[in-house]
Structure formats: C-alpha cells, structure tokens
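Scroll down for the structure; my scribbles are underneath it.
Only a single protein chain was left out; the remaining protein chains are all shown in position.
After this line comes subunit A, so read on.
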C-alpha cells in the first residue's frame, strides 16, 4: 500500500480525495443534498421570502398584536415551568436508573420514552381527561382548589409530559460514565451525601442538565397537539403561540400566520444552534478533547 503515511498527523482537515477509500461519497452527497434542499430548505426559504415581502411595518403590527404578545408570554412561561420540572424529575429518574438495582427497573427505563412514542393528540385527550374536573386527578386536585385542565397550568402539564425524555436521556449517559474516585474519596473522608453531590457531582452534571433542559424548552415552545386539548384556548389567557398561528390560518390571514411563524422558527433555530454549540463544547471538556 503506497500511501500508508496518509494517516500521519500533520495533515490539514481539507481532506485529499485519495483518502476516500470507501465508495459512495458522490452518491450519498447527491442524495442527501437533493433531499435536504427539497424537503427542508425550499419550504423554509418560502417562509422567509413570504415574510420578507410583507414589509417591516406590517410585520411589526402583526407580531405585536396584544393577543399574539399574550400568547408569546403564556408559551414562554409555561415552557420554562415545564422544563424546570423536567430538570428535577429527569435528574431524579436518571439517578435512580443509573445508581440503583431494583425489580421493575427495565420497565421504568422503557416507559421513560413513552412521551416520544405516543402521538401528541393522544397525550392531549388523555391528560385532559385525567385532569378535567370529573377526571381521576382533577377530582382530587379540586378538593385543594387547584384547577389544571383549561387553565395555563394545564399547558405546563402537557408540555412537561411531552418533553420528559430529554433531561433523562442527556443526564443518564453522563452519570454512567462518571468516574467513582473523587466521589468515593470524599465520602470516605466523611463528607455528607449532600455536600458531595453539591461539590463534586453537580459540577459535572449541570452541563448535561442545561442541555436536556434546553431541548425540553425548545420542544415545549412549539408543542401543539398535546396542549390544545387541555389548554382551554381562551384568548389572552391560555392560547399558545402554535395555536395562534393556526387561528390566523383559519382566518385566511396567511401574512399574519407567516409573520408569527417566522418569529417562532427564528427562535427555535437560534435555540437549536445554541444547544448544539454548547453541547459540542461541554462534550469536548468532558472527554478532554477526545470527543
């Protein structure tokens, strides 16, 4: 083999063609680019062009409509509450699934992914039924004067349900790979569990927690199917932003729908980018530059 030295370090990243031993570069690049352009980029550019064509004043008028602003607020606050809940719940679940052995553990692990597998509309009608005044949970909560269904609290419940797996599944692998030495040393020196958790474990876990919470937040911002059934959808109080887009569409106000949608999409894409950059950084730190 003539060019065995091709793997020698000081080569730049701009790879020479000869290094491509494996076949199919052209074909897979072609298929992928064609697919991504047709399915993702073309429709997205359509929205951008459509929104750009409407002019700044009209755009601002539509986006700052009081009902729209109210729905932005409701959505962001509910998504924040839902992802905070999931940070706590997800950390607990990841901890229990990694650290302990007990009967039924595999089942518990499997059911964590239910919210990803269950269609959102099904989740929506189910949660609405559970938390309605006559429902199993609604009846109990009503005795304490707590109303969930058809209030903003219902939105939080639906968002939290649909994004449960994010934190669990990002924290779990980090906990699994955690080297035990520091922790064992601290425990054997007599530090309390809480101190060790706070001083040694949490500093390693929190980047994963932030990533999982961020993903959960991003997902919650766009959630529609699970939310509409339990939210009550009264203007200014319990309308989420996805529903707002839908409402404008049903009024045949395409300009308003696309203006709101472009704001939502811009925010989602920025979040996605931020999470990706953040994840790349902390993974690098975690693996000491290896990853």
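To be clear about the criterion, a contact is a pair of C-beta atoms (placed from the backbone, for glycine too) under 8 Å apart; a residue touches a chain by one contact, two chains touch by 3 or more; residues count from 1.
Operating definition for what follows: contacts and distances are computed from a predicted model.
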From the list "LuxR family two component transcriptional regulator", "Sulfate transport system permease protein CysW", "Molybdopterin synthase catalytic subunit" or "Sulfurtransferase TusE", give the UniProt name belonging to the chain omitted from this structure. "Sulfate transport system permease protein CysW"
Just name the one of A:123, A:149, A:167 or A:209 that touches the chain not displayed here. A:123
At which residues does subunit A meet the chain that is not included here? 13-15, 20-25, 27-29, 31-32, 35-36, 39-44, 46-47, 50, 89, 92-93, 95-97, 99-100, 102, 104, 106, 108-123, 125-127, 129-130, 136-137, 161, 164, 180, 183-184, 187-188, 190, 193, 196-197, 201, 218-219, 221-225, 229, 241-243, 245-246, 249, 254, 257-258, 261, 264-265, 268-269, 271-273, 276
